[in-house]
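For this depiction, one protein chain was excluded, whereas all remaining protein chains were kept in their positions.
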Amino acid sequence: GAKNNNDGGGAASPSQSPSASPSESAAPGQTVDGKDFKFAMVTDVGGINDKSFNQSAWEGLNKLKADTGAEVKNLESKEASNYLTNLNKFVRDGYNLTWGIGFLLEDAVKESADKNPDARLAIIDGEVQAPNVASIKFAENEGAFLVGVVAGSMTKSNKIGFVGGIDIPVIKRFELGFLAGVAAVNPDAKVEINYTGAFDKADLGKAAAASLYNAGADIVFHAAGATGNGVFNEAKERNKNASADKKVWVIGVDKDQSLEFGDDVTLTSMLKRVDEAVYRVSMEMIEGKFPAGQVTTLGLKDDGVGLPDTSKANVPQDILDKVEEYKQKIISGEITVPTAE
Amino acid sequence: MNKLIKAFTKESALVPLIAILLGLIVGAVIMLLGGYDPILAYRSLLGAVFGHRYDFGETLTAITPILFTGLAVAFAFRTGLFNIGAEGQYIMGMTGATVIGVTVHLPWYLHAPLAIIVGALAGGVWGMIAGYLKAARGVNEVITTIMLNWIALHLANYIVRQFLLEPGKGRSYRVDDSASVTIGWLSRFMDDARMHWGMVAALLGVIFFYYFLWRTKQGFELRVVGANPDAASYAGISVSKSVVKAMFISGALAGLAGVFQVLGVFHNQVISAGHTGHGFDGIAVALLGGNNPLGVLFGAILFGVLSHGAAEMSFGANVPPEIIRIVIGSVIFFVAAPGIIRWLLKRAAWKKRKEEAI
Amino acid sequence: MDAATIGHMLNTAFVFSTALILAALGGILSERSGVVNIGLEGLMTAGAFAAAVAAYKAQEAGLGAASPWIGVLAGAIFGVLFALIHAVATVTFRADQVVSGIVINFIAGGSTLYLVKLLFDGAGDTALVNEVFHKIKIPLLSDIPILGEGLFNAYPTTYLALILVGAIYYMLYKTAFGLRLRSVGEHPGAADTVGIKVLRMRYAAVLMSGVLAGIGGATIAMTTTGSFSHNTISGQGFIALAAVIFGKWNPLGALGAALFFGFAQSINNVLQLFDFSSHVPPEFIYMLPYVLTILVLVGAVGRSRAPGALGEPYSPGKR
């Protein structure tokens, strides 16, 4: 339908290569002057150094500041009822654009936008029907499909694990895309699913990973925020003394997690270019092309999701070629990746 | 009335005031050590709360749930029980209200009251489980309420996900407007702050707390059981029944905190990864208020003002909002250990005398 | 369920339990001396924070494998610092012990995050420590079926915790210090009249509880998370408190209780591997450890008896 299209002048479509860093993609670069602009973002309880989502968004804004001289600011929320008050703080202070980072802020963004029709807001991972809000979503299922292809191709035990945070629609998209990707290249592989019920409990992630690896999995994909840190720790632990053929892998999420946890455990990561989206849409604001009222879903086509360049370190070229092949098939519509059961 | 006047002139009123002052000073010192400007920070804090109608209104909204959970914890304390489970009861209250708000369709004069009652009952029943296990099986309520907090979290998530989920979202459908308890005109007056009847209900809760415990027959029984269960059974009061009853009421109070968050603030319930902390904050509020209804009210106000203002402190003075938890902690600390204040006062007086002597 | 799975479950159980055991031991010492300690959560938070920061700095300084041990040491020191607040408030100034414990939780939670933000440029969590603890296989013993995988392939902190269970048991029940400590918690008046320094004993006990809970928090940072953030410690202190009560204020009992909690947690993950689990809503699987705990408590015969003077401040003049 209309809401899933980014046909609002095509303004929100990033057009660079998948692994491009924001700086390369900033076409207008220093030529844009944003000194009179103020941008803000509100996160949920996670804060801006969560090593994934929020941090990525904040990096996008800081890049904007560096490139245009715009003023940027953030507030983290202590609990759900702070979302709205924090958004309103910026809205009332005359910020040009206020971001809500994460689906949890969806309702608060909606309410703030309705009450302040002159303000401009934007939401990541959510969908707000309001004329003054830009909604940015990601086709996580498409990206997850590609890492599924990697996992399906590279597993030796034909057992693969998936660790989810909470069983909610966003995470479900990760799971389903991943399952489809694995099945596409390796129908014999079995994927064990383990939801931990939390996004912030590394100990649960560690235990979940332990049971998956114990059950024979050699690759685990996590979509569980900070809970996933436990998955990495468990894998590192196992690789410490393991022989080469017993080595286990983790597939990271949101950011290129090999930068944090190292190449020796991180097979690849499912990137979600929140930084890119935040940077882009904010830039459009400065340029007077803010996609107000539109819902933009960033998929493979838009390089909103994808694999990082660092994947080369562990994933052989032939598999990367296969990944590219599937990517084109998804973009062309030859393959449709499921989004919900 | 006489009592009230006395209460304010006695040392018992002086101690909290000095405690608040000392707490703020501790906060200021820590800010200075961290290289922040405490004056600016506190000015931002006050500005955030009293500077604008909107902020004032939102502060009231922030006070409401912790006033309820504070009352809940204090009520249990008064009857000799330590309810660490306000958090779980809060969640169950939310869930009860959401279920009614989403699945039942009624005119407003029935819908909102029904949602409130069911939410309060859900919280009450959740508290009652711990009460029953204590009364019937002698299981320590501290453990059961901790466990029930986690069970409530997951049970609520299950209910929302299984029965109330709006497709594609991580939360329930919106509750019907007929179940909403917002006060439109007041919100408009308060510049769109989320005003709702919860604050009024919470104040009624304060009055109920006082009247029930000190004015009614049943309250008398609960207090006797709380103060001396042996004497209670000698006096013919059933201790088990009282424990169950007390935990039910305590749980219902905590449940109401959740009810009004759903019906007045969020209008839906999200699948939640963790606890909100309102229940645990309730313990602090209860302690801050010395488990007295009026004290709990003041405690909740102080707590609410400080925590609502914390965001503004980090907005206006870039101070990490966590500093406020240190301030609140210190205030409770000084309230709880009046000996320290007396000791400090004595030292101050002694020093002064010494200086005079020289 | 085959032996290997049980062994793995036991192994995971020990990972969960280690911090609980240590903190519960701390709780036992404090409460045996008559001082309620609901501040365990805060003490663990302080320990986890200090460990993450110190180990990170040590790692930066190139101390390598010694880093996590430096973290544990720092955790113990920070635990003691916060326990000292509790001791001064409750023992010297006779503040309500419950209140003081809650205060510890508040201040520990607030000040550690405040410090993290100061130390790490406004970040909500510390940088990741790479030099953390690794499991140590004990030769020969680790070949025993089930137990070998379950117990003898564990983190050094797990072994430390188990040794401390024995040591503290011995201290409490065999040494004069332990006898005096328990007497102070049961009947401080009696202890006072035979010349035992009640307040000094309570200080010692509360400070030791800071050491143990601090180490407990440190083990979480040094084995599972590798960093510290606002939810590194989220509820473990309260579970440890539950283990103290569940274990009847006895080190062996608390060990059993902590293991039970750990085991219930690890069942969680194993259950999800079975096909039938797809028919069970995951939330019910998450609830399982807590439901099991309550059921066991209900089934357990005999009420636990708290130390006689638990929660009562001692002042010599009072009767």
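Letters A, B and C mark the chains as written, and numbering starts fresh at 1 in each.
Rule of thumb we're sticking to: a residue touches a chain if its C-beta (ideal position, glycine included) is under 8 Å from a C-beta of that chain, and two chains touch if they have at least 3 such contacts.
Convention: contacts and distances are computed from a predicted model.
Of the names listed as "Fe-S cluster assembly scaffold protein NifU", "ABC transporter ATP-binding protein", "Cation:proton antiporter" or "Alkylation response protein AidB-like acyl-CoA dehydrogenase", the one that matches the UniProt record for the absent chain is "ABC transporter ATP-binding protein". Judged over the whole assembly, touch between the missing chain and the shown ones holds for B, C. Interface note: of C:L162, C:A190, C:L271 or C:V291, the residue touching the hidden chain in the full complex is C:A190.
Hidden from this view is one chain, which touches chain B at 215-218, 220, 223-224, 227-228, 230-238.
Where chain C meets the omitted chain, the residues involved are 174-176, 179-180, 182-183, 186-187, 189-196, 305, 308, 316-317, 319.
One rule holds in what follows: only the chains that are shown with their structure count from here on.
Ranked by C-beta contact pairs, the top pair of chains is B-C. Separating the centre of chain B from that of chain C, both taken as means of CA atoms, is a distance of 28 Å. Here the spacing of chain A and chain B, counted between their Cα centres, is 36 Å. The multi-chain contact residues of chain C, meaning those touching 2 or more other chains, are 122, 231, 234, 283, 286. In chain A, the positions touching at least two other chains are 76, 167, 197, 200. By the touch criterion stated above, chain A contacts chain C in their complex at residues 45-51, 76, 167, 192-195, 197, 200-204, 206-208, 210-212, 214-215, 226, 229-230, 233, 237, 240-241, 260-262.
Listing the residues of chain B that touch chain C in their complex gives 30, 34-35, 82, 84, 133, 137-140, 142-144, 146-148, 150-151, 154-155, 157-158, 161-162, 274-275, 280, 283-284, 287, 320, 322-326, 328-330, 332-333, 335-337, 339-340, 343.
For chain C in complex with chain B, the touching residues are 85, 89, 92-96, 98-100, 102-107, 109-111, 113-114, 117-118, 122, 231, 234-235, 238-239, 241-242, 245-246, 281, 283-284, 286-287, 289-291, 293-294, 297-298, 303-304.
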